[in-house]
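What follows is a set of notes on a single structure, which appears directly below.
With one protein chain withheld, the remaining protein chains of the complex are depicted in position.
Note that the chains are named A, B and C in the order they appear, and that numbering of residues resets to 1 at the start of each chain.
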Amino acid sequence: MRKYHAPVWNEPIIMEMGHKGERGIAIPFIEEDIQKSTKDAKFYIPNKMIRKSPPNIPEISQPHILRHYLRLSQQTLGMALNIDLGMGTCTMKHSPLINEELVKSPYFAEIHPLQDENTTQGILEIIYKFNRYICEISGMDEFTFQPGGGALGIFTNACLIRKYHEMNNDLPERNEIITTLFSHPADAACPATAGFKIITLYPNSETGLPDIEALKAAVSKHTAGLMITNPEDTGIFNPMIDEFVKIIHEAGGLCAYDQANSNALFGITRAKEAGFDMCHFNIHKAFSSPHGCMGPACGAVGVRKELTEFLPVPIVTFDGSKYHLDNDRPNSIGKMREFMGNIETILRAYSWIMSMGPDGLRTVAETSIININYLIKKLTKIRGVTLAYPKQNIRLDQARFSLKELKDETSVGTDDVARRIVDFGVQEYFTSHHPWIVQEPFLPEPCETYSKEDIDYWAEIIRYTCEEARTNPETVKTAPHNQTIKKINTKALNDPNQWALTWRAYIKKKGKSKQEHLSP
Amino acid sequence: MRKYHAPVWNEPIIMEMGHKGERGIAIPFIEEDIQKSTKDAKFYIPNKMIRKSPPNIPEISQPHILRHYLRLSQQTLGMALNIDLGMGTCTMKHSPLINEELVKSPYFAEIHPLQDENTTQGILEIIYKFNRYICEISGMDEFTFQPGGGALGIFTNACLIRKYHEMNNDLPERNEIITTLFSHPADAACPATAGFKIITLYPNSETGLPDIEALKAAVSKHTAGLMITNPEDTGIFNPMIDEFVKIIHEAGGLCAYDQANSNALFGITRAKEAGFDMCHFNIHKAFSSPHGCMGPACGAVGVRKELTEFLPVPIVTFDGSKYHLDNDRPNSIGKMREFMGNIETILRAYSWIMSMGPDGLRTVAETSIININYLIKKLTKIRGVTLAYPKQNIRLDQARFSLKELKDETSVGTDDVARRIVDFGVQEYFTSHHPWIVQEPFLPEPCETYSKEDIDYWAEIIRYTCEEARTNPETVKTAPHNQTIKKINTKALNDPNQWALTWRAYIKKKGKSKQEHLSP
Amino acid sequence: MTKKIEHTHPYIPNSVLEVRQEMLRDIGFENIQEILNTIPKKLRLNRSLNLPDPLPSEFDLKKHVSEILSKNKSCTEYLNFLGAGCWQHHVPAVVDEIAHRSEFVTAYAGNTYSDLGKWQTFFEFQSMMGELLEMDAVSLPTFDWGTAASFAIRMASRMNIKKEVLIPKIISPGRLSIIKNFCNTGSLSGNIDIKLIDYDPETGLIDLQDLENKLSSNTSSVYIENPSYLGTIESQGDEIARLTHNNGAELIVGIDPISLGLLTPPINYGGDIVCGEIQPLGIHMNYGGGVGGFIATRDEPRYIAEYPTHLVSITDTIDGGFGFGYCTHDRTLYAVREEGKDFTGTTVGLWTIAAAVYMALLGPNGIKEIGHTIIKRSHYAEKILSEINGIETLFSPYFFKEFVVNFDSSGKTVNDVNKFLLDHKIFGGKEIVKDFPELGQSSLYCVTEIHNQEDITRLAETLNQAIK
Partner (left out) sequence: MTKKIEHTHPYIPNSVLEVRQEMLRDIGFENIQEILNTIPKKLRLNRSLNLPDPLPSEFDLKKHVSEILSKNKSCTEYLNFLGAGCWQHHVPAVVDEIAHRSEFVTAYAGNTYSDLGKWQTFFEFQSMMGELLEMDAVSLPTFDWGTAASFAIRMASRMNIKKEVLIPKIISPGRLSIIKNFCNTGSLSGNIDIKLIDYDPETGLIDLQDLENKLSSNTSSVYIENPSYLGTIESQGDEIARLTHNNGAELIVGIDPISLGLLTPPINYGGDIVCGEIQPLGIHMNYGGGVGGFIATRDEPRYIAEYPTHLVSITDTIDGGFGFGYCTHDRTLYAVREEGKDFTGTTVGLWTIAAAVYMALLGPNGIKEIGHTIIKRSHYAEKILSEINGIETLFSPYFFKEFVVNFDSSGKTVNDVNKFLLDHKIFGGKEIVKDFPELGQSSLYCVTEIHNQEDITRLAETLNQAIK
């Protein structure tokens, strides 16, 4: 194993930094003319509304703020820095730097969303064309990029389903959304937020796939729709997916395909062929827009022609010479997010697709498939690691493993291993969404931007750690050891007397900070 | 002491990375038309000149190149990341990020130096105005920014002195340049390169200053000039500097003021008042242009009116409405560097001066002076540390200390301490230029962008290390311990059978790499 | 190079043919088609995607995209007075440096140990927002102000099990639309009725009488904004709070945090849940992509239990240092799926980091000074515009950053005026004619610290011509 140690800067909380009187930046001064020809600021603020005491944020000079946040950035293990393939369902892929250059352009960064459309023809062209491309990729007929994340995309789909049934005067009767346990939790939570009752199909314990018989039993006149991920968080492609759709359709429901993780599907299989009415993609995953510490993101929502009237406004249209913002859509559900959404993700995705072309996209998909199956081969050779569900089945983008055997043998579980592998310079892996019906799970996704050597090395880390669990379990359980910090007290996080969401709360609950005050 | 550990990535040498067939970037393709209407490349290359075998550089995909160099960057302790005040003579100051934004602008980065001057009025205006400002700061009458570093600036001054005496038909008689031991080594090496004999005045062992009597003894009809730093690398300002100049002038020589480190002088004292004929500033030091791992840099050279005719071409002039490049200067020494020099440094310096104004510049100088004298106060309290030369004297920007007492007591010397302090997350300090007539020296320079707490903490590191030298000398001698790598074999660096300046040489000398081949 | 479909793509190491073949063999396949056959044929796309030929060369790609983008006109070339929920402020270079660090740009959901820097920055965001707001509990931001307001309203409704929210009419129609999507589940479960409250067309203040009339035992919460969508400062916060609380409802206040150097935070007049927009805090407009919404409350378990968003808490490490983790993670969909409080997901992490750096750069003096610059410059603009014949400005003197300009007496439409301005490289204020017909031919102008006297004068002169 390569020697590794994370940077340890031991930075204080910024609230303890600086010195009274210091400043990080100076503000434009007010011209003498303006100074004179206007009144005192307090004249423009109702008396009661004037702030009495300045906020207690720190006073710090610029070099120290820069130093602090540069250090904190180093203490963050971004995908660009590590073999980040342990983060299943996240598609931690290379985000090309050229796309970052493009989004920094003032022709994008300094555009106001309400500018006259004549002055935004460039970005409208990008949106319009990308819309056509993603329609081709999915087989849908129109997309909206307004949802600022996958979950908001799913919520949008739930709202579209709601609207559809409302227009058909089918509410409140059709008030049930069916999903599967291995579909992303948002496929349950978002329609629930929209007012639906959720019915969850459990996986068959042999195949790992949701049971079609269970589905048949679940549908009824209450069925509003199906919201389902495929492949689910097991990486197993549901080959009966079109049957699922058919059953829902026959029951009068709509089907929404969660394609957040579509990395293995480009050019291979589409929502359309499976019969779906709508789908969503996470542009910040398969389409290479970086994850940005959890956003900005985009859950692009696409629908069949019949449903386009319900899409959020505006939609970008093209009259053959100019692009327009179409706001005049009376049956639209309105707005899911302010303005047009996080179009920076679309700009990057457009550029990414243009760098790929149809063959490149197919190579993306094929390579993800090869990579995960190669990783499965490597991992299943490790004592203590088992692949959940049928061994012989191909996985498409990710795979769910279990460390139950390891745990039974050594008492070292998946949380311990996740915490230990960071000592080798890789990101903690994603265990799995709850509930853990696969015990002690973990869920890697070696997308196309990892090399064979990356995969070998990552598998080696797992092997090494499993071995260590047998020879030296305490090392694993007390991990991390080479990271920025040591193991934390997690109990405090759920105790109202201990948790602290702000420094002011912390001070109140604990008294003054225990750290020495050494600001450098 | 704050806990610290440097990032340890243990990256392989890039020559061992990648895999045959991988590529980091794709090159623009040749249009079919061009393909067809031109001949094969080899038709355009004389047969003997065709490369036979491809260069043996590695083949690596883009994410891995990015990852490699991001990791290497983390393993580099830039000023922005640490309390970099140990690097005396270097003025490791905050380089404002806004200036980095400006140099990245295509209106600068994508300008060709030979464009018609009508299309470069912006940058010419910056150069012209900055020239006026730096003239005001120094009292000189015209500057060139062509020299790409301090040493090249000093060499330029040597060439100007040579030209001046040549025009006066005083060569080869006037063939001696006088400098002082505590002037930067470039003040000796550069005029030597220009063909001069060097006479070095040694410091008075009491005052640390060069002896005026020695100067008087040194001047003669051979004296071409004086090239002197002030304050020298001791931080002590030579109060008789004008006398030095007078003596040289009387002997018929010219005087060049090395003001590379002028940080404590802004608005306080100038080359002009001391009588100098020429001077140079390091724009990459006091003027805040970042050091860039050793450049790009600028040794701005300024001269008195009488010498302007000799300056390198072109000079930027202003006719009241337009800026021009004046190349028509028959007595010019020509070019010191291709094109205009590293104008990126001038753009940043212009912006920096504009952010400061006259009062700000004075605050820079005053703060540097306060900071170094405060640090002296702190360091001289430490057992084992002594200040070289008079204790009572004020230092201006830096100060030379000695660890001789520590070494005598503990056998831990300055090289050991320098190597140990990196374990606390600060840059190795600069010991001093050679020869070390102050024994076991070190030379900090806490310029204006460090806070009192920074200085306190840095002094604490020295105190801690000196203490450790007594309690645990081996720890210091075998340092570093928390850094990216351990102590190196320095002998190999001077042994022709062991040194290796390229990987190909290394392979030849050592056989295959000893590192395990683990590319991630 | 010659154009051929390069099999090896720079982004895809394992696109090297030999490597693929080797890996395929390792997993027991001859070729990729064998694998794909495991997907039923009818589900497979039996043709190539119909997409443009690629531009694999980075230079060609950059040229292609840049040329499209350059068809835009940016607010650096044009003088911009559009705000209305996305405002042009100066983004300090240090903010950009940090927000563009590859580590931050490419990190995601990494945990306590590997992403400490991210966690600490998030906690610092919450902490500095807490000081601006004088509130102890602040969450990680959600998608935008609209979503934040929606979540706040739903939180209140879960807390007091009531199903009605009162919202002033002086609100952004976009934001209101979002709130409707979240609250109006129609005949499905969990519906929260929205009732609109009148405002005084002279002052922009909320009509207390109308509020009082509409408040009832059904009222779960009252949602107000301060400053309002039209820039007005609401001075009756304490009275609104009293009425709201007397009815057992929660007072939710939406704010623009850049006003908080001058304006008192809502907790001081009785705000229970505070939300708003973080975009002004050092985030580029990005064609509207720069927005993000925060939520804050008192640090009481009953509030904490209802947040749908992530809450970062500080905690201790076993060796006495600081660490961070999610507080009450079991609230969220990640733990309990549809039983979670609403939902969260990938939101605006990078903007959270930018906002943290921005607040640190400003400090208490900077936030006050920028407030001063904005209020003085915007009132200066309002003053000189109001002096133009044919122009009236509404809601003076109590507004911050934005104000309404009315063209009724000029006989021109906002449309006419904005077209004229556009021809003179000025983006005029947002037309609000359709959304606020009661205000006639009106337009919402935004003036921030970036508009200097020259800019304002240029606007006034051009407007003067426009309405001639």
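By our rule, contacts are C-beta pairs under 8 Å (C-beta built on N, C-alpha and C of every residue); 3 or more make two chains touch, one makes a residue touch a chain.
Quick caveat: nothing in here was measured; it's all calculated off a predicted structure.
Undergrad: Can you list the shown chains that the omitted chain is in contact with?
TA: Those shown chains that the absent chain touches are A, B, C.
Undergrad: Taking the entire complex into account, which one of B:His249, B:His284, B:Arg304 or B:Lys407 touches the absent chain?
TA: The one listed residue touching the chain not shown is B:His284.
Undergrad: Hey, which subunit C residues sit against the chain that's not shown?
TA: 1-2, 58-60, 62, 90, 92-93, 97, 102, 369-370, 372-373, 449-450, 452
Undergrad: Name, in rising order, the residues on subunit A that touch the hidden chain in the full complex.
TA: The missing chain touches subunit A at positions 3, 19-32, 35, 61-64, 66, 70, 96-98, 100-101.
The criterion applied here is as follows: only the chains that are shown with their structure count from here on.
Undergrad: If we define chain centres by averaging CA atoms, which chain lands farthest from subunit C? Would you check?
TA: B
Undergrad: Roughly how far is subunit A from subunit C, centre to centre by C-alpha average, rounded to an integer in Å?
TA: 18
Undergrad: Compute the distance, rounded to whole Å, between the mean C-alpha positions of subunit B and subunit C.
TA: 45
Undergrad: In subunit C, what residues contact two or more other chains?
TA: 9, 11-13, 19, 56, 58, 92, 94, 96-97, 102-103, 321
Undergrad: I need the residues of subunit A touching at least two other chains; which ones are they?
TA: Correct list: 6, 10, 22, 62, 66, 70-71, 74, 80-81, 94, 96, 449-452, 454.
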